[in-house]
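Just below is one structure, and these are the notes that go with it.
The complex appears here without one of its protein chains, the remainder shown in place.
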Amino acid sequence: MVFIVITVIKTALILFVLLTVLAYLQWVERKVIAHVQVRMGPSRVGPHGLLQPLADVIKLITKEGIMPPHANKFFYLLAPFFAVFMALISISVIPFGTQLTVGPYTTWMQLTDLNVGILFVLSISAMGVYGIALAGWSSNNKYALLGGLRSSAQMISYELPMSLAIAAPLLIFGTLSLRGIVDAQSGYHLGVIPKWAVFAMPFPQIFSFIIFLIASFAETNRVPFDLPEAENELVAGFHVEYSSMTFAAFFMAEYANMVTVCSIATLLFLGGWHPLWPAAYGSNLAAPLIMLIAGAICIYHGLNPARPFDRFTLPVFGVVFFGIAGLLLIPPVVPVIMPIFWFLAKTGFLLFVFIWIRATLPRFRYDQLMAFAWKGLFPAALLNLLITGFLVALTS
Amino acid sequence: MQNLWLIPAFPFLGFLLNGLFGRKFPKAVINLIAVASVLASFGWVLKVWSSGGDLAANPIHEHYFTWMQSGQFNVGWDFAVDKLTMIMLFVVTGIGSLIHFYATGYMAHEEGYYRFFAYLNLFMFFMLNLVLGGNYLILFVGWEGVGLCSYLLVGFYIVKKSATTAGNKAFIVNRIGDFGFSLAMFLIVVNFKTLDFTQVFSAAPGAPTSTLTAIALLLLVGATGKSAQIPLYVWLPDAMEGPTPVSALIHAATMVTAGVYMCTRSAVIFLHAPIAMETVAVIGLATAVFAATIGLTQYDIKKVYAYSTVSQLGYMFLGVGVGAFSAGIWHLVTHAFFKALLFLGAGSVIHACHGEQDMRHMGGLWKYAKGTGATLICASLAISGFPFTAGYFSKDAILGAAYAHEPWMYWVGVVTAGMTAFYVWRAFWMTFTGEYKGHGHPHESPWSMLGPLVVLAILSLGGGFFFNVPKILDNMFPIKEGAEDMTLTYISVAFGLGGIALSYYMYVVNTKVPERITAGLGGLYTLVYNKYFVDEIYDTAVVRPLVDGSTTVLWHVADQGIIDGAVNGVGTEARGIGGILKLLQGGNIRSYATWVVVGAVVLLVVMGVTAMGFAAVGQ
Amino acid sequence: MDLAFFFVFSAIALICAINVVLQRHPISSALSLVGVMGSLAVLYLQLGGEFIAMAQIIVYAGAVMVLFIFVIMLLNAGAESRSGKASWTAPLLGIPALLAFLGFTVYYFLRGFNNAGVVKFGGYTGGSAAGVGISLFTDYLLPFEVTSVLILIAIVGAIVLARKEMD
Partner (left out) sequence: MPEAMQVLQSGVPVSWYLILSAVLFTLGVAGFLLRRSVITVFMCIELMLNAVNLSFVAFSNQHKDVSGNIFTFFVMVVAAAEAAVGLAIILTVFKNRQTLNIDEINTLKN
């Protein structure tokens, strides 16, 4: 009974946080890209456009949902649901932190831990193709169909290097459970270098990390592999016919997938919630320090504002940041919050890389995409797996 | 953990670097990589030797990973080092590095420079695998690998037809031997359920003599192939088409002695198979004398040394065959010294004469190439068993053991020793004394070539003192007593000196004698000069029949006649029957499927009505 | 608990399987087949075959069926046509035979396995990735290697067949 209650609470919490993050991730993306391109980005709705996501949601809800003629209604409506379902479900096996004890109850910061967790994630991402393929097929539109075909081919092709890249670190960890994987990366070489997979002996998994990142760009249909929704050739690819909430569903699915692959990369290669350097050298102070700096910056810009309303908004943010910093310094909070902080920091960094790449790179041509997958990425992943296996066999 | 795997790893790394990127590298880099890699493994061997402790009491054995496992059969990637291996390691890496160094000078002006050194490093890798291997399969990997490298290097001058054919010959003849070897391994697996040396040798004494004899004989087949013994020696002389450093390293010092090493390694099996031992001894002796007689008449300097290599290998097998394993290994070591020296010297001579190999067009080189000449003198003394040179000790040990075993073997061996001395010195006189009859101006070789020569010369003079192999291997192969009769030594030495003197008389004092002897002997001479027509005999006796037989019998008769006839007959028959059955073929897949289902139901009914059906179902 | 689990997912599997047979449109059949595979994967989990369950989803649902859908989309295959001379052997002879087949098998299973024991979660964990892997690379090594050759052949065959110009 208690177990069920706890699980329900955890589910609600995770879902709430995740959905908020998804909404604001899009705001962050627009802001970052804007600043990369020396624009201001959303700034009308609320201070610094902070309420933009809300406005978008309202807009999407109130729009009219259009049903294209001669479309297969059932699949047309099933597709977005399927996509978002598959995108959200794999979050359930991702551990965010260590054990958490509230009064008499102790639980892991993770919905559930499967013995084959990583395989589960792989299988879910494999199922993700259906949403897009169905959408492309069922909306009875040649651009959509092309987009669907492209994306299914692309996803199948890039799943191989992805799986191979995942297999290499698994050889070192010797477990498939995500929690076990993170535990296997605890500790430090020479007391300072973290035992993450990217620094793992006998063969640092840096290559498989890079391969995994590239493949996950393709898996999430992000630039430079966003051919399924290439605006200028396929107008909008598989979701050209979708509008209002169904369109929002696809949008959400894409961002949810981003979050998933980033957290998987964090767990597999960047040591999950383990800090970058030992707590002995004060890794626990990193979080409050960052918050303090952020607060200081806000205050400073508030005192000599660039825009009129900065005079009011920025100091408020500064105070908020100071408050968070103070919160992070409370001893009982530290052991609970630090793992989460490190996990979120790494994931956030990877998400930033995703956005950064989108702001930087142009799109591949389709044949280049396939050639890259089969002639470049796949052999590289295979070779990496081979070397890793050989060295592991030699040293174990 | 001594990390033995590093020893072969260094040359392999060199091979990868030179083989993959050598095309881009300047020669200096290629030299550096090639020589440094071999030197590195030599250094690691030294390190292992110094820190290895008492190898006799507790040999090193390292298991890296299970290579293949199926049922109870299990082969691991094991390296093992005992004293025998240690000796071989020193010979291979030591002489290997010397010859690499020499090759940098000798090959300086050749095409495909990087290719040559890549192959050479690859050879070192496989040879070290062969020596280090802790079970027959690893040994076999090395065994095949060195065969491959020998093929690649013999055919190194890819534009020369003769070179490529020689490479093919070496490879194909070796196949026969390897076939025997693999059969032997199968037998071992069947009888002992393992290929691991220690397990096999601990189990061997218990096995029936017949089995052991079969295994030993098959191993011997393999050895004759790799070590150029009768009847499979024919490839070695042709292998001289390869560059001279290759002849020195592969076809004199290391690879060709692999057979001897393998037989010594399997000593336990051989000791329990007396018949096989006799065979080994007889084959060794026969090869020794046979090759020696051919060597008497050759004019190509490298051919002369090649045949002397064959006959010296015969000596080693004689030693193994009469049970003096340590003596065989001893001769292996010393022979590695002076024969490598002979070949390198020959290479230097050829270098001096602008690629001329026929001794009739040389002569009088002494005043041009004193260094080469001096080193060659040392080598020739050593091989003819001049007292207190390296060859003297080892050959003497073998002959003594042979006498203790069978006096007549001793006498034949002694006569062979005389012949050896004769033709080696004949070669020396013909090259270095008299007038220069070649073209161009001969010149001394660069120091990169002379340096190794000097080192090897010292070794061939003093090697007997430095490495007293029988003492080192005393715990593995107890020294045979009874060979202490000094008169035997005197006799063999006398024969050796006699050979030298006779050759001096015939080729320096009175150079008319040889023609007269050739004229006198007539047919016999042509017979020997043409190497007893063995190649021709093999050609008519083995190759032609195979080709013709397969064309006439297999192709025309068997294939076209019987098989095709049968097939066509069946075809016509089938067409007849099909004519009736085709009425069932509606071409509709679903109706076929229906019939399948009906068949399944019938099967189930049968299962049901028969009691065994229920038994099967209800497990 | 186990019973409810079994009933739910076997029901889904059965409904989807019936759907596979009855749906007129290939895509509908394909998706129903995906449903069958998914529920079978869950049943595998219950039977203690974790690895196989995941492999079922990754390989079958994730790759094979996607290939099917891909081809269906490529050929733009609509609802099947009733043209062509149908064979009446199939329904007339096949269906009764099929029913007989079903009856016999079910009878044998009930008869032969009535005391074969019961299945429950965690009752058997040999099907974990480790268990499968160890058995696969020791006892079944040779078949494993052979399958790799099989796959190679399949790849070559597929490429040769699907080339643009069949020259």
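Observations on the structure shown:
Letters A, B and C mark the chains as written, and numbering starts fresh at 1 in each.
Keep this in mind: contacts are C-beta pairs under 8 Å (C-beta built on N, C-alpha and C of every residue); 3 or more make two chains touch, one makes a residue touch a chain.
Not measured: the values here are computed from a predicted model.
Considering the complete complex, the chain that is not shown touches B, C. In the complete assembly, the contact with the undisplayed chain comes from B:T594, out of B:T104, B:T244, B:T489 or B:T594. Taking the complete complex into account, residues 2-3, 6, 10, 13-14, 17-18, 20-21, 26, 29-30, 33, 36-37, 40, 43-44, 46-49, 51-52, 55-56, 59-60, 63-64, 67-68, 71-72, 74-75, 77, 80-87, 90-91, 94-95, 98, 101-102, 105-106, 109-110, 113-114, 116-120, 123-124, 126-127, 131-132, 135-136, 139-140, 143, 147, 150-151, 153-155, 157-158, 161-162, 166 of subunit C touch the chain not shown.
Hidden from this view is one chain, which touches subunit B at 582-583, 585-590, 593-594, 597.
Note that only the chains that are shown with their structure count from here on.
Most remote from subunit C, judged by the distance between CA-atom centroids, is B.
A count of C-beta contacts for the chain pairs B-C and A-B puts B-C on top. Each chain gets one centre point, the mean of its Cα atoms, and the points for subunit A and subunit C are 33 Å apart. Here the spacing of subunit B and subunit C, counted between their Cα centres, is 57 Å.
Across the assembly, subunit B contributes no residue that touches 2 or more other chains. Within the complex, the subunit B residues that touch subunit C are 69-70, 586, 588, 590-591, 593-594, 597-598, 600-601, 604-605, 607-608, 614, 617-619. For subunit A in complex with subunit C, the residues that touch the partner chain are 72, 75, 114-116, 119-120, 122-123, 126-127, 129-130, 133-134, 136-137, 145, 148-149, 152-153, 156, 159, 176. Contact residues of subunit C toward subunit A in the complex are 27, 31, 34, 50-51, 53-55, 57-58, 61-63, 66-67, 69-70, 72-74, 128-129.
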